[in-house]
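Only one protein chain is missing from this complex, and each of the others stays in its spot.
Moving on to chain A:
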Amino acid sequence: MQLATLVLGLALATGLWSAVQAINTQARENYAEAAERLGINRFATLSSPSGPIAVDTYVRIRRAGWQVSPVLEGRIGLAGRSFTLLGVDVLTYPMEIAPQADEADVSPADVLTAPGRLFAHPDTIRNTEQAALPVPLVTSDRVPRGIVMTDIGTAERLLDRPGQISRMLVLASQPRDLPPLSDIVPTLKLTAPRAGDDLSRLTDSFHLNLTAFGLLSFAVGLFIVHGTAGLAFEQRRGMVRTLRALGVPLGLVMRLLMVELGILALVAGGLGLVLGYVVAAALLPDVAATLRGLYGAPVSGSLRLQPEWFASGIGMSLAGALAAGTHALWQVRRLPILTAPGQHSSGLASETAFRRQAQAGVAMMLFGLSCPWLLGGLVSGFVLLAGLMLGAALMLPLALSRVLSLIENRAQGALAEWFWADLRSQLPGLSLALMALLLALATNIGVGTMVSSFRLTFGGWLDQRLASELYITARSNEEGRRIESWLSDGQADAVLPIRHAETWIVNQPARIYGIVDHATYRDNWPLIASLPSVWDRVADGTGILINEQLARRGDLWPGDSVTPAAGWTMTIAGVYSDYGNPDGQAIVSLPLLLSRFDGVPARQFGVRISPDRAPMLKDALLRNFDLPASAIANQAEIKDRSIAVFEKTFVVTGALNVLTLGVASFAILTSLLTLWTMRLPQLAPLWALGLTRRKLARLELLRSVVLAGVTGLLALPLGLALAWVLLAVINVESFGWRLPMHLFPLDWLRLWLLALCAGAIAAALPARRLNRMPPSALLKVFADER
């Protein structure tokens, strides 16, 4: 049983860790592949801090003799999915990274002339209907997954951004004696190769989140191994004494025990890798969807195994086994050859150990709490989390002991007195499993509170942001103007143009919107900070609104100044929440936007109309303008689609949450099973004194349920603290937004009941065994024949 527990505990720990590592490694490999294939790692790039680069600028650089290749990048919806579209000049784009069709029947003329061609990796366009695409699509395994490439002319048309260039690749081979780029285009920024791996940086926080979860699961698994290894060595003390009494050197005994532990770690590591692969393969599609949805990161949903992943898994298994077994090995080392017969403990000695542990826990918590003040940043947020979690885990045994002591003092009757006193005396053997349960429950409460807070806030936020009843996307500016004119002619209560331009704000790419002055914005827009008369300031062109991400990253708040484009400075009138968008965003009045940017598309607008008239208006629009059904979306559809993206985001977190709770329940079960041989001599006298086996079995069940219940209660404040750190520290650092914390008592109750069930399930097997144990087996306790 101990062998199985040890191997299974270590395999679970290694498995969950390896699963997370497999996902991270796969995603990073995809980023690197994308960066490599897009030339980010090979070529210097030229970009403009103030927004898109004009074609004139490109022409000026080319005329000066520089070999550069223009790239236009944007997001595009194709067949109901969102992709990064990369338009490149196929004549100047470096051959080694240029897309090539897998089949030879695509000529350069097909690519360069209308309708053009789209290139995508076979994995990217799997299940995509060709008929739903505006341009024929061909497969090319040289295109990174998640990205669609095309000629820059086609991209301009699809993105509706004529004459715009996002960046230029500076080719490796250049003529001699060229004038410096800084002289030709002083406003452009030259970025060296390998310095532009933005995707990797952007998604670092997500991967750090996953790694933290992996580490937590690993730690919970190690609790199991620590407990089991300790017990296994404890029970072999007699054998070790005998061997030493027979003249076997202590060093040899220690080496043999370590070799044994190492072999077990290798076996468990192998099992863990298999388990890790299965978990990673199951979770990766959702992770890929999350990364694509949140960051537009090109991650494939399929898993390829890396040698370093194997090495890391086995290494963690060995290190984990050694870490978990060190304490037990140390005790064997200190074991005297001769010793008094073992005596069951009252728990007096453990009370002192609990106090020491709790002191260490307080120190860890204080260290964690001081980190954000001293260091700041995402890593310090995680140090704070780790300090809180581990500190609380270390304080748990003392807290439990005190709670049980309080109850014990009020207990009436011999059985109740024994039950509570016995419960307290069992804490040393069960404390590791209970710590694991505390961590799992607190994580569930913390992450659950975060996710539910997010869901609630996001739902409310969508209601505010998506106030228009219909959202229309015309096929061209001309069509857009015709529709707007028709709508304004008494068909709708109001038409709210959605017009935007791409720019750079505070050295980050950002999108700037122009809006008309309307009650829809004044009444609904979710502002989190603002100056007085904020909407008047926006309407008269003296104020700009920025999103929370931009505000937090640039530490820009109402009253501060910001430069939305070169030579244009505005006062920030307000900051609005903007969940689910990694980039910066700003809002000015529409006339101001149009005066600052040329060629702003006029294809999208929202329509205000009474909800009961909306379906009729939609039908009329489709009929009168021969629009495709996808051109008009109603409020509910967009909300559903947005919520679906966010639900997917938390699928992985939810799955890891459940796995961690499962591991913790398993920890209790293994502790109870491994303690079984020690428990029987404590229960048999009770039976001899007149308690039935059935009653004892029920009390055993109750013992586990009570411990899980009290641990569940103690996990609540820890879980809420965890939720606060996630919402107020980790989220802000990771995504740039801060969410209000909502409380969900019913969820806590459900989780607490789940903890009680976990305790009951874990104790069910030992209790059943006790209930069915024949008297002869119990009598062996008294006969000393065991």
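As a convention for this text, a contact is a pair of C-beta atoms (placed from the backbone, for glycine too) under 8 Å apart; a residue touches a chain by one contact, two chains touch by 3 or more; residues count from 1.
The criterion applied here is as follows: contacts and distances are computed from a predicted model.
One subunit of the complex is not drawn; among "Glycogen debranching enzyme (Alpha-1,6-glucosidase)", "NAD-dependent epimerase/dehydratase family protein", "ABC transporter ATP-binding protein" or "Transport permease protein", its UniProt record names it "ABC transporter ATP-binding protein".
From the options A:A636, A:A688 or A:L765, the residue with contact to the unseen chain in the full assembly is A:A688. Summary of contacts with the chain left out: across A:E260, A:E308 or A:E417, the touching residue is A:E417.
Which of A:P591, A:P611 or A:P775 touches the hidden chain is settled by the complete complex: it is A:P775. Seen from chain A, the chain kept out of the figure touches residues 343-348, 413-415, 417-418, 421-422, 424-425, 681-682, 684-695, 775-776, 778-779, 781-784.
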